[in-house]
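Here it is, the structure in full.
All protein chains but one are shown in place.
Note that the chains take the letters A and B in the order they are written out, and that residue 1 is the start of every chain.
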Amino acid sequence: MAEVTLRIFRGDQKGGQHVDYKVPLVPGMVVLDAVHSVQGHQAPDLAVRWNCKAGKCGSCSAEVNGKPRLMCKTRMDALPTDRPIIVSPMKSFPLIKDLATDVSWNYKVNKMIPPFQPRPGVEWKMDQRDVDRVQEFRKCIECFLCQDVCHVLREHGKMDEFGGPRFFVRSASLEMHPLDGASRTRLLREKLGIGYCNITKCCTEVCPEEIHITDNAIIPLKERVVDQFYDPLTMLVRKIRGASTP
Amino acid sequence: MADSDAAGIPRGFGKTEREDAWWIENLPFIIVLGAFAIYTTWRAFEGKFYWTDPYLSPFYSPLIDPEHHWWPFSPAILILGGPLGFRLTCYYYRKAYYRAFLLDPPSCAVGEGRKHYHGETSFPFILQNVHRYFFYIAVIFVAFLWYDAIRAFFFPQGFGVGVGTLVMLLNIVLLSIYTFSCHSLRHLAGGKLDCFSCSTFGPVRHTAWRGITRLNENHMFWAWASMISVGLTDLYIRLVACGAIKDIRLL
Partner (left out) sequence: MTSKFETHELDVLIIGAGGAGLRAAIEALAQGVRVGVVCKSLLGKAHTVMAEGGLAAAMANVDKADDWRTHFRDTMRGGKFVNNWRMAQLHAQEAPDRVRELEQWGALFDRTENGDILQRAFGGHTYKRLCHVGDRTGLEMIRTLQDRGVAMGFDVYMECTITRLIKDGDRISGAFGYWRESGRFVVFKAKAVVIATGGIGKSWKITSNSWECTGDGMALAYEAGAELMDMEFVQFHPTGMVWPPGVQGLLVTEAVRGEGGILRNKNGERFMEKYDPKRMELSTRDVVARSIYTEVREGRGTPHGGAFLDISHQPAEYVKRKLPSMYHQFKELADVDITKGPMEVGPTCHYMMGGIRVDAETGQSSVPGLFAAGEAAAGLHGANRLGGNSLSDLVVFGRRAGLAAGQYAAKAAHGSVNNAEIDDAERSMLAAFERPQGEDPYQIHRDLQDVMHNLVGIFRNEEDLKRALVELEKLKERAQRMHVDGSRMYNPGWHLSRDLQCMLTVSEACTHAALARKESRGAHSRLDFPKTEDAWGKKNHVIVKKGTAMAVFEVPVRELPDDLKQILAEEK
């Protein structure tokens, strides 16, 4: 039976290195299968997160040959199996052990976003046209690969000033909800630091749910921020309107 | 493994575990945009060979003070700021030049090795927020270029079609699609609404938004196509104007 070498990062905050494991190649195998094979037969304490194994829960995020991916959706036969396959933890988050990282920062950011607030007196009817746009954002499985690849977090470590693509997607899903009445533009500009995003689109490239994060969430939100804070015309119009309807 | 910290994380410029040739994707941009920038600068300062009846180079349209009554330099310099600003602040170009020229990031999951980063929160990049105003200006240019393209059917001898006519027509079509697939327009036309079905003119604006969205999905393609076409259109007119080639009349 054909074999493939997996070069998996083993270690924790104290240090570590990549370790080679040979795994029998099975038809249709994905990287997560191979990691499980290592865990079940060679390294029982190999830490890895996973749940559904079907690309629906977003648990098994890692970096395969340097690219942020869901291991359950990365086919072995799509990788060069004549060389070792490098499997590393996500780099933007503090390492816990092996392939598991501490993603708790994401949950903290999430708490800052005001939840859905229906406009007073809404009738609970919605048009599919309005729902379509938001449903794209609701596909997000919170794998945090977009957060991992985003250079603002990964390279510049702006965890304190920047929310990251995932939370622009969540903000967009609320801002564009047809029945929502709250505004999150000030939060986006100030606390979530949307200005740090320089729309270089890596988040969109790695999204396993194929959400058009940059074009459909971030840029429209940037435009909404412009409406409120940078465009003198819309600001003036709002002032006049605000004065006439207190 | 390359240089890494305690947890095996490669750091520093160009550091990555990626095995593919990630730097290749920046090359076309560096070459083509670089060439375009050099060519445009040279042509803008050249100040001649921009007009051969009935063709006017897009770099010089609208033509202002060609006789140098009050403006001693090339007339292109007066107007190029408009289209240039539109492209410089364009959401697609931003992505491309941040990656290719500022290496911020050089590619996805590739190290930058740079300490300070302000993104678009401080000068000069905070000015990107005025993109919509450059869009308004770009619309004026599009109008002029349509006028020029139509004028290109009217030769001194009367109505006709030359290769230059078709070149100018194709150019303005591409420029129009690029301009009207703009992210800012997509927002202004309908994207800013939260509820299409419950806003005034909501359904109409939804249709507009859908249409622009469809064009916008290929904004990158239109950006490239229109940039190349505008350069080639100018080159064609210059070559005809300086007599290097002859425009072929088709009709």
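Assume a residue touches a chain if its C-beta (ideal position, glycine included) is under 8 Å from a C-beta of that chain, and two chains touch if they have at least 3 such contacts.
Every value quoted in this text rests on a predicted model; they were computed, and no experiment measured them.
Note that the absent chain touches A when the full complex is taken as a whole. Of the candidate positions A:Val48, A:Val149 or A:Ala217, contact with the unshown chain belongs to A:Val48.
Across A:Gly58, A:Pro165, A:Gly195 or A:Pro220, the single residue that touches the chain missing here is A:Gly58.
Interface note for the absent chain: among A:Cys146, A:Leu174 or A:Ile199, the touching residue is A:Leu174. Residue positions on subunit A in contact with the hidden chain: 12, 26-30, 32-33, 39-41, 44-59, 73, 75, 96-98, 100, 102-104, 107, 110-111, 115-116, 118, 124-128, 131, 134-135, 138-142, 174, 177, 180, in rising order.
Basically, only the chains that are shown with their structure count from here on.
For the pair subunit A and subunit B, the distance between mean C-alpha positions equals 31 Å. Residues 1, 6-9, 16-20, 91, 94-95, 98-99, 104-105, 108-109, 111-112, 114, 117-121, 125-126, 129-132, 183-184, 186-188, 191-192, 194-198, 206, 216-217 of subunit B are the ones that touch subunit A when the two sit in their complex. For subunit A in complex with subunit B, the touching residues are 9, 11-18, 63, 65-68, 80, 83, 86, 88-89, 91, 95, 126-127, 129-130, 149, 151-152, 154-156, 158, 175-180, 193, 195-202, 205-206, 214-215, 219-220, 222-227, 229-231.
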